[in-house]
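Coming up: subunit A.
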Amino acid sequence: MLEVKELYFRHKGEKRDILKGINFTAEKGFITTILGPNGSGKTTLFKCISGIWGNYKGEVKVNGINIDKLSYKRRARLFSVVPQDHEPAFPYSVFDVVLMGRASYVGIFSSPGKKDYEKAESALELVGIRHLKDFPYTKISGGERQLVLIARAIAQEAPVMLLDEPTSHLDFKNQINVLKKIKEIASLKGLTVVMTLHDPNLASLFSDKIVVINSGNKIAEGSPKEVLTEELIKRVYGIDVVKVNINGHNIICPLI
Partner candidate 1 sequence: MVCRAIFKVLVLILFLSFIWVEVLQAETIRVTDKLGRTVTIDVPVKRAVIVTTYELIPALNLWNQVVGVSRWAEEVCGLYRAILNENPNFRRQTVGGGSDLNFEAVLKLNPDLVITWTYNPNTIWFLEKKGIKVIGIYPESLQELYEVMRLHGKLFGKEKRVEEVIKEMEKIFDLIRVRVSKIPPEKRKRIIHLGGKPTTVSCGGITNDVITLIGGINPASSIKERSSIKERNVDVSIERIIQWNPDVIFIWGYARYDENWLYGNSQWKHVKAVREKRVYKLPRWSTWSPRLAPIALYMAMKLYPEQFQDVNFEEVADNFYKKVFGISYYKVKHYEGY
Partner candidate 2 sequence: MKGIKALIILVSPFIIGWIALFLGAYPVSPLMVLKILLNETLHVFDVGDIPEKAIIVDIRLPRVLLAGIVGACLSGAGVTLQGIFRNPLVDPFILGISAGAAFGCAITIGFLSFLPIQFMAFIFGNTAVALAYTVARTQGEVSRLPLILSGVIVSAFFTALVSIVKFLVDPNKLQSIVYWLMGSFSLADWKGVKVSLLGVVFGLIPIFLMRWRLNVISLGEEEAKALGINVSRDRLLFIGFSTFAVAIATSLCGIIGWVGLMVPHLVRMLIGPDHKTLVPLSFAGGASFMIAADTISRTLTSFDIPVGIITALTGAPFFIYLMKRGGKEAWGK
C-alpha cells in the first residue's frame, strides 16, 4: 500500500510550489490512476513518489515505511518503475532486459544466480511474452517493449508498481492490451499499481481509483464513477463533455 501525505515540491531556487500538499492512498491489489492535463504536476508527482526527485516536503510511505531515506537497493525492493517506452541504448535480448529487474537482489560483486534466472523466466511467462525471449529488445514493436518493461518490473518483485504513461507511445490495439495485462497482473500478484494517464476514458475503463491533479492540487480522489463527472472534466480540462454509460462502464464523450 502506498500513502502520500502533504506532499509539497518546488525546484531549487524557485519561489512557487509545483505540488501543493498532495494527499492520497493507493491500495494493494488495485489500480490507482493519477489523471491530469499537461502541466498539472502529474509528472512531478510521479518523480517524487518514485524517488527520482528527493527534496520534497511531506511523506511518501510504502507499507508504512517512509521511503525518503532508503538506499537505492531497498527502495527498488519496495517499488518498481515502468518508464515510458524509450529509445534503447543497446540491443540486449528481451531476457537480458527482464533479468535486469533483479538488480536489487544481486550483490555488487556478483552476477544473477539460478533463482534470479527463474524469476525472470516466470515474469516473461506471466506477461505472455516468453516467445520473445531471445529477440533483441530493439527489434520488437513498441507494445511488446512496454510488456517487456512490465515483465522486468514483475521480476523485481516489489509490492508497488509505478507506471509512467504506459500507453503514450502505443497504438490503439496495444494500449488496450497493455492496460488489460496490467489489470490482470495487479490482481493476480496483489500489487499496488499506480500509473499516470492523460486519457480520462482509459482511466475510467481500467482503474479502480482515480486521483485527479490540476495545478499541483488534488482535485478529486475516488472511484471512476464518483470522480469523472461532466462538471469535473469541464473544470480541469476546459472541455464540454457528456457522460454515457455503456456495458456498465462510464465513457466521456466530448461535445464538438
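Methods note: contacts are C-beta pairs under 8 Å (C-beta built on N, C-alpha and C of every residue); 3 or more make two chains touch, one makes a residue touch a chain; residues count from 1.
A quick word on the picks: all candidates are chains of the complex that A comes from, given by their letters.
Computed from a prediction, not measured in an experiment: that's the story for all the values here.
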**Q.** Candidate from 1 or 2 that touches subunit A, complex-wide
**A.** 2
(Q) Show me the residue ranges of subunit A that touch candidate 2 in the complex, using the header's touch definition. (A) 50-52, 71-73, 75-77, 80-81, 83, 87-93, 96, 100-101, 103-104, 106, 108-112, 136-138, 156
